[in-house]
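Each remark here refers to the structure printed beneath this line.
All protein chains of the complex are present and in place, except for one that has been dropped.
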Amino acid sequence: MRLGFVGLGPMGAAMAHRLIGAGHALTVWNRTQDKTRPLAEAGARVADTPAEAASAAEIVVSSVANDAALEAVTMGPDGVVAGLAEGALHVSASTVSMALVKKIASAHAARGQDFVSAPVLGRPPAAEAGKLFIMAAGDASALVRAAPVFDVIGQRIFVLGAQPALANLAKLACNFLIFSTIEQFSEVFALVEKGGLDRAKIFELLTESFFTAPVHKNYGRQILDRSYEAGVKVTLGAKDTKLFLEAGEALCVPLPMASLIRDRFLAALARGEADMDFTVIARQAAEQAGLA
Amino acid sequence: MRLGFVGLGPMGAAMAHRLIGAGHALTVWNRTQDKTRPLAEAGARVADTPAEAASAAEIVVSSVANDAALEAVTMGPDGVVAGLAEGALHVSASTVSMALVKKIASAHAARGQDFVSAPVLGRPPAAEAGKLFIMAAGDASALVRAAPVFDVIGQRIFVLGAQPALANLAKLACNFLIFSTIEQFSEVFALVEKGGLDRAKIFELLTESFFTAPVHKNYGRQILDRSYEAGVKVTLGAKDTKLFLEAGEALCVPLPMASLIRDRFLAALARGEADMDFTVIARQAAEQAGLA
Amino acid sequence: MRLGFVGLGPMGAAMAHRLIGAGHALTVWNRTQDKTRPLAEAGARVADTPAEAASAAEIVVSSVANDAALEAVTMGPDGVVAGLAEGALHVSASTVSMALVKKIASAHAARGQDFVSAPVLGRPPAAEAGKLFIMAAGDASALVRAAPVFDVIGQRIFVLGAQPALANLAKLACNFLIFSTIEQFSEVFALVEKGGLDRAKIFELLTESFFTAPVHKNYGRQILDRSYEAGVKVTLGAKDTKLFLEAGEALCVPLPMASLIRDRFLAALARGEADMDFTVIARQAAEQAGLA
Partner (left out) sequence: MRLGFVGLGPMGAAMAHRLIGAGHALTVWNRTQDKTRPLAEAGARVADTPAEAASAAEIVVSSVANDAALEAVTMGPDGVVAGLAEGALHVSASTVSMALVKKIASAHAARGQDFVSAPVLGRPPAAEAGKLFIMAAGDASALVRAAPVFDVIGQRIFVLGAQPALANLAKLACNFLIFSTIEQFSEVFALVEKGGLDRAKIFELLTESFFTAPVHKNYGRQILDRSYEAGVKVTLGAKDTKLFLEAGEALCVPLPMASLIRDRFLAALARGEADMDFTVIARQAAEQAGLA
């Protein structure tokens, strides 16, 4: 299939490589052109604008970091909406606000273009391995057309409804659950450590009894190891929490646990941890308990 | 082995039946005598006091509802400490405070008796099936002696250290993680429902992607089904949260998420939900969002 | 002086009447024209647009409900910026975001117009009596020019700096202190009532000992009397709390008490209390305590 791909950050690049590897013809675009090189070497055409990447595509996939970036590559003068052919499909894989997705959905509809919102759960290695979990929402026919793309990058597709923004609501919920699981571990580890109980022992107990999910094993392990260097940045965690709370505000839903997470991320930003892995917020419960 | 068993609530009775079924000779005691009947029919002797249940036992196991009950059956004039032979072993399976366990440990030590604290994770059906997770702490030799009992009731024993109270700290941490997972689901379900996303769909998404642990599947399902009638009572959830926060206070560890749970339980008690399943606290986030 | 006045809600109308009463020549504008009638009868000219109200004025004062309204009357094609003469002064009395004030300040500066942000503390009767507290920020010379207006409507002017947005930061802080004082009283009243202590007695004790400020006496009295009908709406409280938290977000400042207030306002909106006085959030602590 002729595909466009807009946005080659760690997630986008991994998905794009996987799609090329599956035999699709890709035209790619990225804001900073150096990131297009590995794709070009793998056979992708490089476009000068998102519109150009979209123009010849049956399906264009976008994956960028936040609302501002997605609005720019989609709604701008050289954006995907301007370039995409009538009847072609845009699959948006970014974790962004429900409000923006509604706006983009309207813009596509006004031009007779199809649109599916399909944020993903999983880090870049999962994308490279085609093991993402995909949350997809949009018209049934558009979802069917997107299936070949989903099959290449995902291990499982969850269809969440006809309104594209619902997929984003679900994604924000997943991320909130990740962040608040980090807080759960932070508080437990701080307490047991101060009480003289080995953290590794409680980690083993938890992850081999009732708390055996990937969210427990992966993030609990990072906190246990205090490995906060690599990974997904605090800025992204702060952004997603903000979007989750904004969804709560728009829908009049109090979310006290999310407010607690918000403060953890703001404190992390205030102390200069913006570029660390977002699990670094686990430090705060430990420090408040007087642990080094 | 000659065993004593003190406390025949749902958990205690299930464990006692399992131990008789494994061929051990049991002498049982319960505060209200009618609960001893099924055990007597299965071959157990019935004692008039905890001391008597302990007096002929190599190991006496106790399982009661809270600190007051455990203190009464252990430290009282007719309690386990008074009746147990020198060199015999008391295994305490109750979820109680670290402070009380320290006090009981001292009392046993003063009489040359052994003591292991071994609270369990799992509901009565898991106890009947020998599938409990056991958190055990105490002297190594005492833990070895308790192993035949643990093997009958548990699927896995986690040894947490030489200080018996550490097992209770771990148990309180587990329960906090259960309660706060309920709050996670409550907030997510309230938000997505109000946003027009099917709760069953997000439950499926979560429990088949990153949130696959028993704590997610079991408690998430109850909240999804709004089945709050049976099970473990709000009073027990409130008690365990209080003990967790008291451990935090004694150790100077702020636990903001636990304070949030505390308020949920107090509100549940205030509205007359004391005898409902503790997952009923999930109603509160929904109601605050204006959902029926 | 020749003054323009834009926005004749309860606060704006009270200030405009006071200015006419002091002998100033007013040209007024309001989105819905019927609200201009009482002013016209008192001698004001009525303009068709904010630009027209501003065009002949030495000073134009604006007082509207929120960011969207202020942006519309200021930055729109018929807005104050478009109509105000070079060298003339705009005094903005609205409680709005720091971000918008910065944007408006830039727009005025680009046209050689002066700008002062001067939100006020006090309800409409205080405005009619010239008893407002005024928080003002802007260039010193512009503040001096605004003094005659401030003198008519205010009992005290607090000068907060040269950056206009600082006045808004201060105003948002004042409102947060009001809202969180309501929460203080809510929790105390719920607890003492349930403990059997007369609420009126504790109100007297508090407001005649250490808690004697207007914020205590006025809002405490409303909560004591459960008089939630009239006054300033929940929607405005929710808006101001949102702006306060957004300021915290922009500056990376965790504000846990403000997050608690946020959830109170969202729950009030969710249950249909949008048009009640914002003190109605005091109901929630009482209800959570099981009080009717």
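Chains: A, B and C, in written order; residue numbering restarts at 1 for each.
Rule of thumb we're sticking to: a contact is a pair of C-beta atoms (placed from the backbone, for glycine too) under 8 Å apart; a residue touches a chain by one contact, two chains touch by 3 or more.
Keep in mind that what you see is a predicted model, and the values were worked out from it rather than measured.
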item	value
Option touching the unshown chain, where B:D78, B:D139 or B:D263 are the choices	B:D263
Residue of C:Q33, C:T212 or C:S227 touching the missing chain in the full complex	C:T212
Residue in contact with the excluded chain [from C:G4, C:G138 or C:G248]	C:G248
Those residues of chain B which, in the complete complex, touch the missing chain	242, 248-249, 252-256, 259-260, 262-264, 266-267, 269-270
Those residues of chain C which, in the complete complex, touch the missing chain	98, 121, 133, 135, 156, 158-161, 163, 166, 169-170, 173-174, 176-178, 180-181, 183-184, 187-188, 190-192, 194-198, 201-202, 204-206, 208-216, 244, 247-248, 251-258, 260, 285, 288-290
Touch residues of chain A, complete complex, unshown partner	256, 263, 266-267, 270-272, 288-290
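Please note the rule applied: only the chains that are shown with their structure count from here on.
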item	value
Gap in Å, rounded to a whole number, between the CA centres of chain C and chain B	53
Contacts with two or more other chains, residues of chain A listed in rising order	248, 252-256, 260
